[in-house]
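A single protein chain has been omitted from the complex, and every remaining protein chain is retained in its original position.
On to subunit A.
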Amino acid sequence: MKTAPMLSSAFLHPAGQTLPEPLLALRRERAGRLVDMPLPTRKTENWKYSSRHLKLADDMAISLPVGGKTGHSLAVPGYKVVFVNGVMIPEASEFPDFDGLSIRSFNDLPEEDAGKLADRLGSTLDPKQVQFAHLNGARFEDGLLIQLKPGAVLDQPLFVIHETVGDASGSAYPRVFVDAGANSQMTLVEEYISDGDAPVLVDTVTEFNLADGANLTSIRLNMEGENVQHIGATGVVQQRNSRFESHCVGFGGPLRRHDLQVRLEGEGAETKLNGVVVTQGKQHYDNHTSIDHVAAHCNSEETYRNIAADESHAVFNGRIHIHQDAQQSNADMNNKNLLLSSKAEIDTKPELEIYADDVKCAHGATIGQLDRIALFYLVSRGIGRRQANVLLTMAFINELVEQIPVEAVRETAQTRLNEFFEQTFIEEN
């Protein structure tokens, strides 16, 4: 019998030892659990479309060096914290001077706080579904702890720039942990970018804890280069009457994987998940989302759009789990897909598990192509075919892009998407 491939032991040796002891202990403990960890294969249900894109050579096990140049791409109208290769660069950051907000590098935590954090790291995620979050737990060199005090309303968005500099092969393990106190409000923008062209692995974990009445908006832009395999997990736990809103915009790469898991634990919690994914060439993008309605009277609304060109491949797997006590749940999931070529592939799969009897749960998925009649209408007005195709393709996702609540991010996303599609339709005049 053929044995399943294992995670190379080379991956179990973090480089830096700068973290406070409780976090080092946590890391050792996680690494211990990863010995003999089987890598996902075609037969691993939650990786069946993506396992063949996972290419973990031993030289990628090396932690990418700390520091290096930063070239973050957003003209940021808010606060920002810059991480390079998973380690905070204070001199490139602009920390908020805001009363209700504490932002600290994991490396700067006093031992007591580090101990409390160690107890909670990973608690928002379903350990069975996020194999690579464990690897992050065994390898993180730093991280960002964001704590918003009860009632605090952050006056500007906080940008966290995660830049990976891959001049040589290696990996980086960015980690963010957010505690939003009762009735607090903030917008967090996570931007993943890269520099260099050596093959690298970026393995990220972001966790959000929303206390009663907290209102948190998360924007995640994945704009890394063709050398980056990106595997990310985001965990969200929501208490009573909290509201979470997520906007993910992802550009394809050799491997892009994002798991987004939301647990609605308090009654009256609301969550809204928007996602846009575009792929071209031979790129691959896999979004796995999971919403757990644990408490009653919660609402979830999810809208994801994939656009796949050339020979690229996009995957959407949307799970909704309505627990037995989650009466009066309202869940709506919608996934629309646009194929721009006959060789592109999109796999979409809703997974509904409903154990309560008084719920509203709707889901819909479509796969289509550009409308020939609309195309004729545009070109009959003198608009070039390439531009007409770009307009129609953008039209498919504009509704979601327009909902991104931070203007600078919205404009960046629009510009990048336009460039992406102009590239896609380059053969047509």
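Quick note on the criterion: a contact is a pair of C-beta atoms (placed from the backbone, for glycine too) under 8 Å apart; a residue touches a chain by one contact, two chains touch by 3 or more; residues count from 1.
Following the convention adopted for this analysis, contacts and distances are computed from a predicted model.
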Per UniProt, the name of the complex member that is left out, chosen from "NADH-quinone oxidoreductase subunit N", "Fe-S cluster assembly ATP-binding protein", "Acetyl-coenzyme A carboxylase carboxyl transferase subunit alpha" or "ATP synthase subunit a": "Fe-S cluster assembly ATP-binding protein"
Residue touching the undisplayed chain, where the options are A:L39, A:A198 or A:V379: A:V379
Chain not shown: contacting residue from A:W47, A:F159, A:F244 or A:F396: A:F396
Subunit A, residues in touch with the chain not shown (by the definition above): 371, 373-374, 376-385, 387-388, 391-392, 394-399
